[in-house]
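Below: one structure, written as structure tokens.
Yeah, one chain of the complex is gone here, protein chain that is, but the others are all in their spots.
We call the chains A, B and C, going by the order they appear; numbering starts again at 1 in every chain.
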Amino acid sequence: MATPTAAAPRTNRLGLAILDYKGGKTTLCAGCGHNAISERILEAYFDLGIPPERVAKFSGIGCSSKTPAYFMSRSHSFNAVHGRMPSVATGALLANRTLHGVGVSGDGDTASIGIGQFVNLIRRNVAMVYVVENNGVYGLTKGQFSATADPGSTLKGGDVADLPAIDICALALQLGASFVGRSFSGDKKQLSVLLKAAVAHGGTALLDVISPCVTFNDHEGSTKSFSFVKEHGEPLQELSFVPAFEEIDVDYDPGTTQEVTLHDGSHLRLKKLEAGYDPSDRVRAMSRLMESARGGEVLTGMLFLDPAAPDLATRLGLVAAPLATLPPEQVRPSRAVLDAINASLR
Amino acid sequence: MATPTAAAPRTNRLGLAILDYKGGKTTLCAGCGHNAISERILEAYFDLGIPPERVAKFSGIGCSSKTPAYFMSRSHSFNAVHGRMPSVATGALLANRTLHGVGVSGDGDTASIGIGQFVNLIRRNVAMVYVVENNGVYGLTKGQFSATADPGSTLKGGDVADLPAIDICALALQLGASFVGRSFSGDKKQLSVLLKAAVAHGGTALLDVISPCVTFNDHEGSTKSFSFVKEHGEPLQELSFVPAFEEIDVDYDPGTTQEVTLHDGSHLRLKKLEAGYDPSDRVRAMSRLMESARGGEVLTGMLFLDPAAPDLATRLGLVAAPLATLPPEQVRPSRAVLDAINASLR
Amino acid sequence: MTTEQLEVTHRAGPASRTVVNDFAIQVATVNGSGSQSANTVLLRALFQMGIPVSGKNLFPSNIAGLPTWYTIRVSRDGWVARKKEVDLLVAMNGETARDDVTQLRPGAAVIFDAPLALEAMRTDLAFYPVPFDELVAPVSSDARLRKLLRNMVYVGVLAGLLEIEIAEVERALARVFGAKQKALELNLRAVRAGLGHAATIEKHDPFRVAPMDATRGKIIIDGNAATALGALFAGVTVVPWYPITPSTSVVEALQGYLEQHRRTPDGQASFAVVQAEDELAAIGMVIGASWAGARAMTATSGPGISLMSEFAGLGYFAEVPAVIVDVQRIGPSTGLPTRTSQGDLLSTAFLSHGDTEHLLLFPGSVEECFTLTGQAFDLAERFQTPVFILTDLDLGMNNWMAEPLPYPETPLDRGKVLSKADLDRLGGFARYKDVDGDGIGWRTLPGTDHQKAAYFTRGTGHDEQAGYSERSDVFEKNMERLRRKFEGARAALPQPVVTGAGARVGLLAHGSSDPALREALVQLKQEAGLDADYLRVRAWPFAAAVRDFVAAHQRVYVVEQDRDAQLLALLKLDLEPSLTARLRSVAHVTGLPLDARSVTDELLAQEGR
Partner (left out) sequence: MTTEQLEVTHRAGPASRTVVNDFAIQVATVNGSGSQSANTVLLRALFQMGIPVSGKNLFPSNIAGLPTWYTIRVSRDGWVARKKEVDLLVAMNGETARDDVTQLRPGAAVIFDAPLALEAMRTDLAFYPVPFDELVAPVSSDARLRKLLRNMVYVGVLAGLLEIEIAEVERALARVFGAKQKALELNLRAVRAGLGHAATIEKHDPFRVAPMDATRGKIIIDGNAATALGALFAGVTVVPWYPITPSTSVVEALQGYLEQHRRTPDGQASFAVVQAEDELAAIGMVIGASWAGARAMTATSGPGISLMSEFAGLGYFAEVPAVIVDVQRIGPSTGLPTRTSQGDLLSTAFLSHGDTEHLLLFPGSVEECFTLTGQAFDLAERFQTPVFILTDLDLGMNNWMAEPLPYPETPLDRGKVLSKADLDRLGGFARYKDVDGDGIGWRTLPGTDHQKAAYFTRGTGHDEQAGYSERSDVFEKNMERLRRKFEGARAALPQPVVTGAGARVGLLAHGSSDPALREALVQLKQEAGLDADYLRVRAWPFAAAVRDFVAAHQRVYVVEQDRDAQLLALLKLDLEPSLTARLRSVAHVTGLPLDARSVTDELLAQEGR
């Protein structure tokens, strides 16, 4: 899986090779979109020079949720139960706020059984990357529609989806998400930049990545097939990313290009492809997204970004050190405290 | 509880008195908003002349969810488990599509534990009235914040809500709801009309009704108190309702007033109070709603309406008669069918 | 192996003697490679020759690319349990081939893809290299097709080696490919290529087949399809579900049958199949629909059962019918989704907090998947409570021979429901009053056109009129009535099936353990002269006959497919201590369908023989 791309340097700023970010051998179908996303994820951490030991991977159940086994074996990983990964990740990242959390889920795992926990992850703005590998079907149980299947789209056997689709991005926007992006497993460049920006973000960075299921949902009639997304994909911006540890070059046209400083000091540069789109305007982003869905477009790019929204740990005013490993004297109050409590109950 | 309002006729078109729509004695706190809503609900069914025996009531758990015991004792009722009433109602209304379903829930029951089932009820457009008695807190467990508590609002004890609130109406709109209204337990007239329109609607009719909890959330600092809603309520329209069995009078100004024919042939008349607001435009309704929330307004009225959206039973192509009571010969295939199946397996 | 007879049968070297219609073929391949059709053709061809067969698919929790084993047991004696020993291996998967060969007993035969060069591995096996690529090359020029057709080549090779009638292979092919004439022809050519190659092989194993007349009139079906048919003929109308292996095919099959047999001439549906957002919603819809009077069911597996816990308690306490099929898979949590087990007994019997208990049914065959599912609806409505049907992956997803499914001879029992006419006559009713002394109240359905029809259904404490009550005495009385109702179910539930009488040793099992138990009974007798009787329990709470059986035997071996001996646990809870003292445990937690050999061996060991 983890063959370095041509452009990648042989080692990153930690002196690690891309092999150090490799995972186990994938057992997904050849050509599955999810495999490409695994590649992009490990490259992002490699490029950003984040030690794999500082990353914690989370997933639910599904083909997509298996993928954390296929990238970054040197990172701890928790493959939880179906649709309830957000709570596990929330707990883990409360226990250790210094970890880089990355969650991988599927459209079924997130938008069907998992919609309740997803809603609350977004509301809490837990600092983590949350990737939905969206193929519109339940891959692992052999291709039933999920809640993201667009009405009118068909299964291989001919069944037609007839309920309103859940647009994961629109939903997240509505719920106050601080980082909402959409991409495509086949768009290496855009996905890479969005992933890096997501890692650099200080809250829940939601990436809805269309990731075709070659076995059950890559046919005509599907709106999650490679060809559909290639034809109907509508990138909002041309994106580039400058990590905090690199110098920014200032040579760009502020009229057409916007630069956003992310939580960790990195920079996301957005060259507008659609005049007037402003990823800091939640209400307009929402309208645009709802309109695009009507028109059968797949809007991609940085849909919305609020780099300043406080994450859960900040809101709770947690100490900087991981709660998990605070020394006993910091977590067990003294004998005097208990004496005083006993006295107050006398 | 069920004292008829002055305007109500002594008997309805069925010859029933309002007493025939009465429920048990309420055990809620005196002054609780929920009690007023119970009154409006039973009046609506009375006014519309729907036999109470044709109504099925559903609820979850909470003070709000207790209320079906306090109106229309002649209707069957199912007080289910916390947050999962939508599935019970969906099942019951599939079993018998001829019933008038009315669900009563709380903001905790719907937007916290119940958000997943709520999302799917809306998507499925199950034909029923769904009332959220929204007080921003868990009344029955003594006043913790629910997911609809507005950020910045406070509890009696001083705790401040800090997560983005779930706007039940905006969420429903985003998910493709076919009927979205908001009202206030204290606004008799508006709530009555909206309830009747909801009963007349042929899909999920969502009514988010601000219903102050006098015991735990009616203080200064609350955005769900009587005084807050009175001050910040912003009705979009002046509403009136003409049931299908009455003649429509055509004397209104089509410039300022809109008339919508509902599923059952009734008419909802909307006299615009806000120029340009069009309850058939989902995208704009959404923008307006999101903006209003920012500005601390409580937008009320008929927020969105699509009277033509097919409900679940229609989508499934169900027979007109209740599935529950189809005669055996219509549900158990013949001996010949089994013989043929056996033969095919030989 | 313990008996001489069998050792002789499997001696290596040139076929000194023949073994007819008594062996197991295992095809080791890769999932997603299209071997399923080939295996079905093989199974059906043998079945059509009148020879008893059974097929077991051992597949990974994965879509494509991982090892899969399909085993066909051919048994002149009619045994259909898994056979522990493989006699003929078809090694198509390079990844597992060496492992697969290593595990064979001396005397087995190996058909393998020639380039794998397995023949050097052992000297005590019969090796038949087959040049699959060469053989399939002339059949099609399309590489993707050739990959699929390789599988039909081994069908041909096996047909040749085992003397399977080619006419039956052709019939089976026709059945599998139906109207697809082109595919049929191609596959047939592939079979013939294999057959041709077989003719060149010098056979030195003892296995072959010969026509019999032991399958006439029988059908082949998997348990999940039989369950679906049970529901169809029980008149199910509302089917909410959420996909999960190995239960998915229950609803997928059911949906197919409903589409075919339950639409009015103008296309309207007398059923609603709804894909729920999760199992909590699925069971919630079942409960709502049943409350409103529909026959509703869902199908799931362990994780889904766990998620249904809260609603199961509501169903029990508010007394709402529900039919829940649990096609069990192995392990706590996600476990192994494609391995079989019987590990959900205890947690399902007591699913939900606060003194909840449930009726459980244990089908032991595909026939019973059909009949017990039908009964489940009657029982759920009669007892106004959730009924769980516990099958498992082995029963549910594997193909089994069976007698034709019997048309239900009794009318639907819709339980105690009062109509408007009843209410007109009675003037009213009390929902939870025990008027008949069986602990079961009468209910009304919403929509019943009578002023006194309505009642308030709740999961909170309630009195006989269904009114809210916090009174201790009211609560206790209601709980005691529920207990009585539950006790009353013992006699109404499917009674145990007893084989034999008078032996000192008893065997006790349930569900899909049955075929292995029946075979083990014969092994015990033939190999060790041990007489044993056998009771198969078919429901919880247990019938009185279970007690009688235990009382009639000195030692009763409780055989089950789980780690924690959960069937034994339920017996301990139910029987008096003097009887539980007679119980011994034989529990396996391998994920493989139970085989007779393991039962026999362990039982004899415990018997000290």
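Quick notes
We take it that contacts are C-beta pairs under 8 Å (C-beta built on N, C-alpha and C of every residue); 3 or more make two chains touch, one makes a residue touch a chain.
Treat the numbers as computed from the prediction; the structure is a model and nothing was measured.
For the chain that does not appear, the touching partners among the shown chains are A, B, C. Note that of C:R150, C:R339, C:H553 or C:R597, the residue touching the chain absent from this view is C:R339. Residue B:G139 is the one among B:P51, B:G139 or B:G301 that touches the chain missing from this view.
Although one chain is not shown, part of chain A still touches it, namely residues 24, 51-54, 56, 58, 68-69, 73-81, 84, 86-96, 98-99, 116-117, 119-120, 124, 312-313, 316-320, 322-326, 328, 330-333, 335, 337-339, 341-342, 345-346. Within the complete assembly, residues 27-30, 61, 63, 81-83, 112-113, 115, 138-142, 144-145, 147, 215 of chain B touch the chain that is not shown. In the full complex, chain C contacts the hidden chain through residues 60-61, 302-303, 305-307, 309-310, 312-314, 316-318, 328-339, 341, 343-344, 346-348, 350-357, 458-461, 470, 472-473, 475-476, 479-480, 483, 562-564, 566, 569, 572-573, 576-581, 583, 589-592.
Following the convention adopted for this analysis, only the chains that are shown with their structure count from here on.
Remark: chain A and chain B have CA centroids separated by 35 Å (rounded to whole angstrom). Note on chain placement: the centre of chain B and the centre of chain C lie 44 Å apart, centres being C-alpha means.
Among the residues of chain C, those in touch with two or more other chains are 277-278.
Within chain A, the positions touching two or more other chains are listed as 113, 115, 147.
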